[in-house]
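Shown here: the complex without one of its protein chains, the others still in place.
We just call them A, B and C in the order they show up, numbering each chain from 1.
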Amino acid sequence: MSSHRSSAPRLRAAVVGASGYAGGETLRLLAAHPAIEVATVTAHSSAGRRLSEVAPHLDLGEDLVLAETTPENLAGHDVVVLALPHGQSGEISARLRESDPDALVLDLGADHRLESAQDWSDYYAGEHAGTWTYGMPELPLADGSRQRDLLASAREIAVPGCNASAVTFSLTPLVRAGLVDHRALSVVLPVGYSGAGRTAKQHLLFSEAAGGAAPYGVGGTHRHIPEILQNLRRAGGPDDARLTFTPVLVPMSRGILAVATAPVAEGIGTEDLLAALESDWGAEHFIRVLEPGAFPSTQQVTGANTVRIGATVDRRSGQATVIAAIDNLVKGTAGAAVQSMNIALGLPEQAGLTRTALAP
Amino acid sequence: MSSHRSSAPRLRAAVVGASGYAGGETLRLLAAHPAIEVATVTAHSSAGRRLSEVAPHLDLGEDLVLAETTPENLAGHDVVVLALPHGQSGEISARLRESDPDALVLDLGADHRLESAQDWSDYYAGEHAGTWTYGMPELPLADGSRQRDLLASAREIAVPGCNASAVTFSLTPLVRAGLVDHRALSVVLPVGYSGAGRTAKQHLLFSEAAGGAAPYGVGGTHRHIPEILQNLRRAGGPDDARLTFTPVLVPMSRGILAVATAPVAEGIGTEDLLAALESDWGAEHFIRVLEPGAFPSTQQVTGANTVRIGATVDRRSGQATVIAAIDNLVKGTAGAAVQSMNIALGLPEQAGLTRTALAP
Amino acid sequence: MSSHRSSAPRLRAAVVGASGYAGGETLRLLAAHPAIEVATVTAHSSAGRRLSEVAPHLDLGEDLVLAETTPENLAGHDVVVLALPHGQSGEISARLRESDPDALVLDLGADHRLESAQDWSDYYAGEHAGTWTYGMPELPLADGSRQRDLLASAREIAVPGCNASAVTFSLTPLVRAGLVDHRALSVVLPVGYSGAGRTAKQHLLFSEAAGGAAPYGVGGTHRHIPEILQNLRRAGGPDDARLTFTPVLVPMSRGILAVATAPVAEGIGTEDLLAALESDWGAEHFIRVLEPGAFPSTQQVTGANTVRIGATVDRRSGQATVIAAIDNLVKGTAGAAVQSMNIALGLPEQAGLTRTALAP
Partner (left out) sequence: MSSHRSSAPRLRAAVVGASGYAGGETLRLLAAHPAIEVATVTAHSSAGRRLSEVAPHLDLGEDLVLAETTPENLAGHDVVVLALPHGQSGEISARLRESDPDALVLDLGADHRLESAQDWSDYYAGEHAGTWTYGMPELPLADGSRQRDLLASAREIAVPGCNASAVTFSLTPLVRAGLVDHRALSVVLPVGYSGAGRTAKQHLLFSEAAGGAAPYGVGGTHRHIPEILQNLRRAGGPDDARLTFTPVLVPMSRGILAVATAPVAEGIGTEDLLAALESDWGAEHFIRVLEPGAFPSTQQVTGANTVRIGATVDRRSGQATVIAAIDNLVKGTAGAAVQSMNIALGLPEQAGLTRTALAP
């Protein structure tokens, strides 16, 4: 893409955990970003290997080698993206701050998403690492502003969880507007395997996964639940929302289809749901609310930073169904990171991102 | 399998619609059935072709040719299985009755499942063809008996819909026992593509389907809804249950994973759900209720006539989650047909069926 | 992507057959092209529908409607891309020439690839439509130039067949250099389903395709064979090369992995093969010859315009193995078209194309 890139000096980025899926997807997006240069990639067990071996689908040059994840290697960058298992970003970011007080740090992991130390302790383990600015620019806030306003001055950004994003985009407008019973929210999410990471585990093998659908995190244990409820509260929704949440691994590499249902308030129809969704999301470049009767599929968003949402009321059952599709690695992770980064760096919010998906 | 088959004279079966998936799966099971001989196969557009061309995975002999579906060709069989699009089985079965008053007829299509002509008119179209004995042997009935008692003397059997079966197995015990709010049932079902049939349609192409999850029949329009509510009523559940129901096509050929949620009654816990499931299904050969904390996947039932069910209560959300896995073509269609046929013919209920799945 | 697009006036493009896979992929690439505006899209059976319905993964605006494919609708464009079944592009392009003598026309179909009317008659049917400039810029020609030199002044471009491209990239350097026995070339190609098009056919259904590998066009009947042999000749290879060629449909949407074998000449080793490949392809931006011992997979090129090639000599068997991976819809079709279009229009050859693939 070099032929039509800007000739302005580019900002230097480092990606930590570059050998995993979230790190790799961040690199894929940054490779096409007009204002960013990937200067450093680091890894743990793959340190010392060339990036082109570990991620041969990228095209960042044959001479980019995975370095160890040390403060020294991360010093001197404008942006540092941490793609690490949860629990590991606190220490590295603290040390990074010492050398680079002005660097923008984005955490793709869960460590800094939650405000409540109690929530952290209930759903994760160990000490709460603190709360960073939440990387969901579109989120409407109770005071009428958007989360992007907070991101503009952020130096530390907690990138949302992929499932939490899909559910938040689905339900926030309806809960905020009081259209559904927020005490009886239910979401089932067919999800792709890349969300489970690149570490070799038996249940993630092709032969185990192909040909079937396998639920996990059933029964209220999933760690994205408190994050979703926090989003609903921040958006001006009630304090006491309740959500049951069941992801189902299905044989696809990418994609989340959040299917949310909830009893509707008396007299509420499909048009009310769509109006609320349109009201919150209609001006958002990366969110598309579909026409009545249309529902999204994840094939429509593969590789794109797009959220597509459809909704309906089933009058016989008295329930609303809202369905949102995202690519878990893009709008669910790396795309949200780049979008938030753009805002924090004063770049055009859409830079390096696309609404065009790869299909078939 | 001829080496260990009984040498008793076998009953003659005809399969109508043998070139489709439901017909083909019926043939696959009958090929291994110790008491049945497939004497006749018929088709519409494939008539005149050899079965071995249309279904080369079967092994029913090179000389079996697909005949036209005419009363003459169907006369003289002990069993006739109709695997036809809905709306087509009424006439053919009426004419068959004239020549073969004693033949057992099974309809894999929807025509004869519903009792209510109003339900038929609301969800399907055209005239209601009447109601046949419902082919779900395990269904507990309000009077304390089971559906298999009715099947023993049936000559006309309506085989259940595949999605309806998965949901019925999940929810019936909980609704009957009053453990969940029957007014707020919600089911999302990742389903495989074979349920959509073998007729070539663009959205069923491999390239359209692979790599994504696509909902259909959203918003209370799915035709299996009245069948499920009818099952709940027959099982002694309340008359006013309400259900929202969203199937999602995911990239697998076979399988249904029904994920059902509903608010639980005060004080109800996981053990209560499992006890109710165990009470209704514990003695059933083809239904396995899993241990606390265990949930099924569809990989575990591919090719088998098994239902696997897990359940839990999420105390934070106040909701129950019940998950059932079946193979849509076996327990969801052809296996249910063979099981019901066995009962109606006085054969061992398990003949020709297996609980062993093909994995990986 | 508008944020970093050039503000120069853009050239107007029309895509004919926009509802199919080749047309859709062309649109996907043009959507990111800095110098092209998609002004018109046409289709046959989908005419009148909005593009956003037929190809919801694209982001070309909600108001783009599929027009009928008429000379009137195609008049007034700088570029017209024909994505039609073979046999249909001759007439439409002739009529287009009358109104727009200077428009650049690219044919993604087979009609204008072959020089020999006899070859056309042997492998296709009907009258030979003539020969256009072949859209493979990298092809070395017998006179020491490259095909891109001819493309610079072309107004009519025949875009190569996808399988023909994969095989040509694999074998041309070895045959040209006399390293292998050109009388005993053998290629087997696992290929994805999108190459078979978007028209609904039973054998292309997900349930038919998933879980298996199915050969087609076995035994020398495949229409890409004369195209490959023509390429070898143009590149200075012998006139009497012979090739057996077996594509195998495997359960992936995109991708071609050409696995070519041939007896090697006495004393030839892996380093000789790699040197010949490097000699012909080393300076090519979109072709990467891998290191000794490395071989490509199609996952590494999904969505990219890249060819990746590895080669080895098996001394025990006396045979060379050369393996090339491409994305059939990009480097195999739409990417080759855009690359050739760029050359013919005097744009940077790489504009709108990427070497970065989408993985996982």
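Everything that follows uses one rule, which is that contacts are C-beta pairs under 8 Å (C-beta built on N, C-alpha and C of every residue); 3 or more make two chains touch, one makes a residue touch a chain.
If you're wondering where the values come from, they're calculated on a predicted model, not measured in any experiment.
Of the chains displayed, those contacted by the omitted chain across the entire assembly are A, B, C.
Looking at A:A22, A:A209 or A:A344, the residue that reaches the missing chain in the full complex is A:A209.
For chain A, the residues touching the chain absent from view are 21, 192-194, 198-202, 204-211, 251-253. The missing chain lies against chain B, touching residues 1-6, 21, 24, 28, 31-32, 34, 55-59, 193-194, 198, 210-211, 253-254, 299-304, 306, 308, 348, 350-351, 354-360. The chain not displayed touches chain C at residues 183-186, 188, 190, 207-208, 210-215, 218-220, 225, 242-246, 248, 250-255, 257, 259, 261, 263, 270, 295, 297-300, 302, 310, 312-319, 321, 323, 325, 360.
Just so it is clear, only the chains that are shown with their structure count from here on.
Interface residue usage between chain A and chain C, two copies of one sequence, is largely shared: over half of the residue numbers at the contact are used by both copies.
Chain centre most remote from that of chain C: B (centre = mean of CA atoms).
Central chain by Cα centroid: A, whose mean Cα position is closest to the mean of all protein Cα atoms.
Taking each chain's centre as the average of its CA atoms, chain A and chain C sit 35 Å apart. Chain contacts: chain A has residues 210-211, 253-254, 299-300, 302, 360 touching two or more partner chains.
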